[in-house]
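Missing here: one protein chain of the complex. Every other protein chain is in place.
Then we have chain A:
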Amino acid sequence: MDNDTEAYILLLLSDGNLPTGSFVASAGLESYVAHGFAASIPALDSTTNYIRDSLSSYARSALPFVHDSHDTVSRLVGCKDPYNHLDSTLDQLKVLDDLYESMTLNHVARRASKTQGVALLTLYSKGFSKPHLRHSDAHTEDHRGAVFSKLVDRFKLLIRRGETPGHLPVCWAVLTAALSLSRERTRFLHLFLHARSLLSASVRLNTVGPYAAQQLLLHAVRPLVQEEASKCQALTTGILDSSNDSKVDDTVDGPAVTWPLGEILAARHDLQHSRIFNS
């Protein structure tokens, strides 16, 4: 993909108005504030601390799934007969999705992840498929787009039937791979969106103002996202490599939660007396 196209896709995907379900998710921030963890610290610092701790744990636990799902879907591009590989691609996505489910041992995070995951797939089929315009040339068929539409439709069907959970990292990678976004951009944007939605949540929670959120986005989030993206670039679930005698050391490159406090607080979200977010 040329740079202009990629830049354009990035602009579309980073639009805060995309119906991705993230606007009702605070990824544990609301609970963190309610439990008194932000109370004795200046708001800019407590917000930055939360973004750091949440982002590093999310990066380490979700990026292996983003990477492996992205690689799996991207492999369809080079296929001579991609329709013959849809089944095996879906099987691999299911394996990754199931593993993510069993590693996300927190019912609130699972719920939010599934809501956002399926929203991204719907976004692809409804928002990124080619529109039928009266003046467009009917003869230029979009073969690539058709393959990915088929893949997304079938994956959505599996989710609807309850055969796979449809988690955010997997669905995000399906979307970006279908849009030909590179693995690097996919990783970076995923972390950026996670951090930005935490900032949007803190604005809605009234812990920081919209200008302060913008300041943090430019000066704090950028180095944090860059650091996590570079630190996590080699992460993999290792679950699809059984064929080549897996050299992957799970303890070094595998998914892991790095912030157990965040897990407890996120799981306690529903116990709050009053709340404005779903997670």
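We take it that a contact is a pair of C-beta atoms (placed from the backbone, for glycine too) under 8 Å apart; a residue touches a chain by one contact, two chains touch by 3 or more; residues count from 1.
What we mean here is this: contacts and distances are computed from a predicted model.
Novice: Match the chain absent from this complex view to the correct UniProt protein name in "UreD-domain-containing protein", "ER membrane protein complex subunit 3", "Chromosome loss- protein" or "AP complex mu/sigma subunit domain-containing protein".
Specialist: Per the UniProt record, the undisplayed chain of the complex is "UreD-domain-containing protein".
Novice: From the listed residues A:35, A:154 or A:204, report the one that touches the chain absent from this view.
Specialist: Looking across A:35, A:154 or A:204, the contact with the absent chain belongs to A:35.
Novice: Pick out which of A:107, A:130 or A:150 touches the chain that's been left out of the picture.
Specialist: Per the contact definition at the top, the residue touching the missing chain is A:107.
Novice: Looking at the full complex, which residue from A:7, A:77, A:234 or A:264 touches the chain that isn't shown here?
Specialist: If we include the chain that is not displayed, A:264 is the one touching it.
Novice: What is the set of chain A residues that contact the non-displayed chain in the whole complex?
Specialist: 31, 33-37, 39-40, 48-49, 52-53, 56, 60-61, 98-99, 102-103, 105-108, 110, 219-220, 222-224, 226-227, 250-251, 254-261, 263-265, 267-268, 271-273
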